[in-house]
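Some notes on the structure that comes next.
For this depiction, one protein chain was excluded, whereas all remaining protein chains were kept in their positions.
Order as written gives the chain letters A, B and C; numbering starts at 1 within each chain.
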Amino acid sequence: MTMQTSTEAVRQEFYDRLAEKDMAPLWAVLKGLLPNEPRSKARPHRWRYDDVRPLMMEAGALLTAEEAERRVLVLENPALKGMSRATATIYAGIQLILPGETAPAHRHSPSALRFMLEGEGAITAVGGERTVMRRGDFVITPSWAWHDHGAEGNDPCAWLDGLDVPLVQFLEAGFNEHYNDKNQAIIRPDGDSMARFGMNMLPMRAQSPYGLTTPIFNYPYERSRAALVAAAAGAAPDKHEAVSLRYVNPLDGGWAMPTMSAWMMHLPAGFETAPIRSTDGIVMCVAEGRVSTELGGERYDLEERDVAVAPGWAWRRFRAERDSFLFCFSDRVVHEKLGLWREERGAA
Amino acid sequence: MTMQTSTEAVRQEFYDRLAEKDMAPLWAVLKGLLPNEPRSKARPHRWRYDDVRPLMMEAGALLTAEEAERRVLVLENPALKGMSRATATIYAGIQLILPGETAPAHRHSPSALRFMLEGEGAITAVGGERTVMRRGDFVITPSWAWHDHGAEGNDPCAWLDGLDVPLVQFLEAGFNEHYNDKNQAIIRPDGDSMARFGMNMLPMRAQSPYGLTTPIFNYPYERSRAALVAAAAGAAPDKHEAVSLRYVNPLDGGWAMPTMSAWMMHLPAGFETAPIRSTDGIVMCVAEGRVSTELGGERYDLEERDVAVAPGWAWRRFRAERDSFLFCFSDRVVHEKLGLWREERGAA
Amino acid sequence: MTMQTSTEAVRQEFYDRLAEKDMAPLWAVLKGLLPNEPRSKARPHRWRYDDVRPLMMEAGALLTAEEAERRVLVLENPALKGMSRATATIYAGIQLILPGETAPAHRHSPSALRFMLEGEGAITAVGGERTVMRRGDFVITPSWAWHDHGAEGNDPCAWLDGLDVPLVQFLEAGFNEHYNDKNQAIIRPDGDSMARFGMNMLPMRAQSPYGLTTPIFNYPYERSRAALVAAAAGAAPDKHEAVSLRYVNPLDGGWAMPTMSAWMMHLPAGFETAPIRSTDGIVMCVAEGRVSTELGGERYDLEERDVAVAPGWAWRRFRAERDSFLFCFSDRVVHEKLGLWREERGAA
Partner (left out) sequence: MTMQTSTEAVRQEFYDRLAEKDMAPLWAVLKGLLPNEPRSKARPHRWRYDDVRPLMMEAGALLTAEEAERRVLVLENPALKGMSRATATIYAGIQLILPGETAPAHRHSPSALRFMLEGEGAITAVGGERTVMRRGDFVITPSWAWHDHGAEGNDPCAWLDGLDVPLVQFLEAGFNEHYNDKNQAIIRPDGDSMARFGMNMLPMRAQSPYGLTTPIFNYPYERSRAALVAAAAGAAPDKHEAVSLRYVNPLDGGWAMPTMSAWMMHLPAGFETAPIRSTDGIVMCVAEGRVSTELGGERYDLEERDVAVAPGWAWRRFRAERDSFLFCFSDRVVHEKLGLWREERGAA
């Protein structure tokens, strides 16, 4: 027996005795626990809506929304197969409701966001109020709020779902409950939340009915787009972020949701951003236009409704030939609240 | 000499010696310093626009806006003559700009608000951006922001001014500066502030260019009115406040200005509020409709554009035969920040 | 009649008609309302404790603490005679309690601070808890908290009082109430507040029992002095502020009181500050040592327990031959909250 193996054997014997007492040597694993910089397990990826749509419609034929509870094709990061994750911490999927269907009312700790892709007549109800979801609308289901969806027109309705499910799983903080009917009771007229909270006015003693989440649950694309176009007219685009506006909670000016940050980036025709990276992992979807992007060294051309992901700390940059609008969401708000968010801005 | 007068004489002699050393006996003045409850020096009052308007027009003939720097009829509380105050802490006035005139650019520590009364083509510029002021609009001039006004249409333009001048005087914190030209330089297109800050979206790293004041400087009546009408459809009016929404700073959900609170009350046709009082002194102006009010025991019928004041801690109540909208502002935000605000809600 | 007088007469006649309708021409008073920079009505002043003390003892012979309710010699700014003000917004006084006396329990909207000057056995009770006040202690009576004082030793006890009475008067927000007994009921042991809130620990669901005011009501000099001496050892004094630490509310890190800022400045032996001015008006008292100061151009040598005032926007500077400690309070927190605080730092 060499001295080398002898030392190793001695240590292993010690480690075995540690294991019996539910302990382990830190020095054997320290480097793995403390990498020099983040290396995401996720990798860059893009889902073409042209690929997704036929499969989504096939799912529509396979089972009803009610059977499925939620008829969603989960967008799984190729590096995280079987984990229901688009990024390291975020779940994303494409949800389909056919005319006349209902996705029954339930509520859960995970927060959900919707980014509307196609179809007239999509309805979602949150906390006793309904809203019509139109293409490009950013719609929110707050944590623990009752919600159900329907399609009241003649079109199949589809949207991009984003949830913080992996985060809630990691924190082991998830509750779930079914409503005792298919649809929740409607107690307020359409537009009530927007009127009370969304017009730069607030009730005299305002509190969100949804804890840390915005009381507005539909941010219409028409408004967001107009704001971005006007903002672009007022000042030169930012070198790294082009013209970006974040969706906010009117009660405090913070991000609209406590666990996911959402914003929209407007790339004026011909504009190209310089490379930037940040610790949050980003899911993005083209609302309008056509965006060429480099994500972690991979090049993708994104058509309307295509979805792509940029893993945390991967360089990203964007370019558009014509005026384009890119919806984005990530776990940035979590990194920020915990003091862990960093970004690096590269030269053009 | 009686014992009584002897004691008094002894004390007076002592008080005189105190005075020589710049001291005074607290016990002689304590009751005056600490009243059992507030008794405002101001009293309830109402200014009819029918009275104000001819005098305002006469002032228009008397001197130009530029000569006057600001051609304003100060609304003086009858109990505070010569003090340029409508309430104990707030200055109010009616400002007139004739077609083609300019009220030249300056800036000052006091914050100003405008509530637009009449005339097409009124313009105000704040921080390098212009806005058209339309009837019922609530417009803000933040503390220390350059501002100038003009009338570019064919109408005389008039609005209600509210300033925190008495507060700034009391705190001895006022600065004032003239711009080196009649109009400030315009560096952003119309609507830029509303686009960047007013659509429930914010820049990625949002900060108000105006310190504690909202970055939005025009809250259009059209929007505020629609919000109030929708809010009224969604829930029964509050017994004491009817349907009231406060103008807010989108960066933090707080009051739009750091020294004056502003809100609009919508009285649906036939609604009557129960009596309420609060420590703040309120200036109010009818935007639309006709409001009967009792302020500190005085009854007033308020027509459109009439202005009235409710002193602090005076009971107030309102009634409207037809749908009415009442613009209000007060020093409530100051009382709140300093832990001094109180209200009492009476029975119907 | 000259044209001049004719114009004047016309205007005066117009102004008279305005006055009848409770209006006034702004242009006639605008300059007075908006000075170019603050000019305090108060002026610099110093009260020698050697002058104050004999008069205070004489007041002790003149009437009892209970008769007086509060036996205090008000320190009146020579420029504000009869107004019970040391600065434009702050009341200050010297309070005396003789052995065995009680200043009976009451409560009021104005907040009070005490800076202990002399005597063993001084007691104050706040919100059901007593504290012994020792020389140099900074003690707080929050707005609307019951409080009574006593002297349980053999010494006359005296302290400097500071109240926001002029501010509460200006805002017309003052309430006052007498307790139905001389002393309030004591429901917690001495030191309870300090234990729960003052040791860098807080109750699991902490709220101040006193609204916006700190839950700690005695900041002992022993601690504050030690903190300042240690801080002086750790870094060079600030050129303008020497070594200054502010008393804070442990619940939020803000100023200890919502309407008055208090801090202590330590001047190491031989240190001289560069001139500085700020919009707040400051009352100061030497806790220990001897301080030479220039306030608004006036030179004063301050012995222990001497009180001086620096009006707002007056230049101030300090120098000490031996290690000195200067207690200061002002209306800075009010200026800050309202967006009105400014300072200017001069060259050495």
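Rule of thumb we're sticking to: contacts are C-beta pairs under 8 Å (C-beta built on N, C-alpha and C of every residue); 3 or more make two chains touch, one makes a residue touch a chain.
Computed from a prediction, not measured in an experiment: that's the story for all the values here.
The chain that is not displayed touches the following shown chains in the complete assembly: A, C.
Taking the whole complex into account, subunit C touches the unshown chain at residues 188-189, 191-192, 194-196, 198-204, 206, 216, 219, 223-224, 226-231, 233-235, 238, 241, 244-253, 263-264.
Subunit A meets the missing chain through residues 10-11, 14, 17-19, 21-27, 29-30, 33-41, 45, 47, 51-52, 55, 58-59, 62-63, 67-78, 81-82, 84, 88-89, 91, 93-94, 108-111, 143, 165, 167-177, 211-213, 258-259, 279, 281, 311-313, 331, 334-335, 337-342.
Note that in this section only the chains that are shown with their structure count from here on.
The greatest centre-to-centre gap from subunit A, using C-alpha centroids, is found for C.
Mean C-alpha positions place subunit B and subunit C at a centre distance of 30 Å. Once the centre of each chain is set as its mean CA position, subunit A and subunit B turn out to be 43 Å apart. Computed centre separation for the pair subunit A/subunit C is 52 angstrom, with centres defined by C-alpha atoms.
Not a single residue in subunit B touches at least two other chains.
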